[in-house]
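Take a look at the following structure, please.
As you look at this complex, bear in mind that one protein chain is not there, while each of the others sits in place.
Entry: subunit A
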Amino acid sequence: MFGAIRKESGGTRGASLPNPDEARKTFTWEVAEQMLDGLPGGHLNIAHEAVDRHVAQGHGDQVAIRWLGKSEHHHDITYAELAERTARFANVLMENGLERGDSVFALMGRVPDLYVAALGTLKAGLVFTPLFSAFGPEPIRTRMEIGAAKALVTTETLYRRKIAKWRDEIPSLKLVLIVGEEAPEGCVALDLAMAAEPPDFEIARTLPEDPALIHFTSGTTGRPKGAVHVHKAVLYHAVSGRYALELTPGTIYWCTADPGWVTGTSYGIISPLVNRVTMIVDEAEFDLDRWYSTIQREKVEVWYSAPTAIRMMMRAGDAAAKPYDFSSLRFLASVGEPLNPEAVVWSNRVFGRPFHDNWWQTETGGIMIANLAAQEVRPGSMGKPMPGIEAGIVERTETGLKELGDGEIGELALRPGWPSMMRTYLHEQARYDKCFVDGWYLSGDLAMRDKDGYYWFVGRADDLIKSSGHLVGPFEVESALIEHEAVAEAGVIGVPDETAGEVIKAYVTLNPGFTPGEELEREIRGHARKKLGPAVAPREIVFRNTLPKTRSGKIMRRLLKARELGLPEGDISTLETDET
């Protein structure tokens, strides 16, 4: 057991919510709206709230983004420069014939143009979708097809490696912008195009309910789902950044998440800029000394990271952290998957502050349940619902939903209506509707609430896999595997891993004429990595003669997993053919 980390001594001082329990009772959305400016006539645009209004209010010289390149190169972008560059970007979109509501995709690493593209797209009234640059060609293509991408912003390397071959097969795609001053045939060089455009742009008068962002997330079956978020979401980005992450104007803030995932957009672009912080953006991947040096040199005050990285730091041990000065840190938060209690306690010892775990999903658009600065931290718990958010633990019954009491395990559910809630799954209203029962949004996560109102994650209610904080749908992985000529069938599960939370493991059966072996295992894994990228491809493949299946022919992943973990097999009444 790990004791609670109390906050009497200094932790609550200066907290945005000095008394969270009281704030939960008195919170109203009307008061929260005072954090935003809005546009005349009831219009609302995220880019205005995040950038332009700060310039208008005299903060143009403040650094918005301190960009740390992979090499030693550092580069500051002020709010005024960001306003100008996003205006030029918006002009480029218009100049190329794009229209309000069109879909703009970005595929690139954490370079300044990514941030300009996101905010410039919103400024122009178009809809932005970030993709993870380590995705293989297949997940990229699927998402661009579903989202009917009109424009893509990417780099020359990524374009040649992952896009060029099939670019002409996406009929909706009109414009490919390439970062830099040169572009392959049929593409436009972004730097040149932006230089040719004026530095101002009349911001699109979007309505609060106009679509702004589409984030793709995985389903257990079928294709990835595009969760649609609207401009009104910015209200929740403002509020939750302030209360759950302690983002106040001028704060030096580092979110380590990539904007290819929802955290990197909600809390790596929008929320921090709306709260007028100075964001640290590091182009490089995790590197222990680089990270510790960054905190020390940049005097990072608020740090939002993820369990996989935190566990890697922990493995390196206390001694590796010893030479560094972490005294600038005032608040640490973690998201992506549950943070194990050992890591919470470890961080409190090494950094002098604990990581505050919080919970949310692509669909919720923002942090729903959190350990707040002025609230006792119970290591291993995701905390309590945010002000304005009503959560519950429910059970699906034949007649509807039953709310469960403290200490009972059930599905974590939320009362719909907060501003950053998804408004639909793109072209999939039926799948969207299925998320709501009896006035609750069902998260698909199993959890328990203790008698003091803290929530504790228990597991997923479905077959989705959480690897290094990324939600991976087994179906997408299985589909790529069976495209290999040797593979007849595939079942994909997540197996526990002390660093990544879960890693992806595949069970496959082979077509006649193929023999299991190390070489074939590697060949299939290589095939999957090429199609899916390293984050989504299985790390391990095992061969079976048959897979456990139901009468309707569905592979029982649940059974594969129970056996892998040595757990009870549960109800196997629908099992028709078993694993051999």
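Remarks
We adopt the following convention: contacts are C-beta pairs under 8 Å (C-beta built on N, C-alpha and C of every residue); 3 or more make two chains touch, one makes a residue touch a chain; residues count from 1.
By definition in this document, contacts and distances are computed from a predicted model.
Only one chain is not pictured, and the protein name UniProt records for it, out of "Ubiquinone biosynthesis protein UbiU", "Peptide/nickel transport system ATP-binding protein", "Acyl carrier protein" or "ABC transporter permease subunit", is "Acyl carrier protein". Considering the whole complex, the residue from A:51, A:153 or A:535 that touches the absent chain is A:535. The omitted chain makes contact with just one of the residues A:21, A:99 or A:287: A:287.
Screening A:70, A:174 or A:396 for touch with the missing chain picks out A:70. Checked against the full complex, the candidates A:164, A:320, A:350 or A:575 give a single residue touching the omitted chain, namely A:320. For subunit A, the residues touching the chain absent from view are 70, 134, 285-289, 308-309, 312, 315-316, 320, 467-468, 499-500, 503, 522-523, 525-527, 529-530, 533-535, 539.
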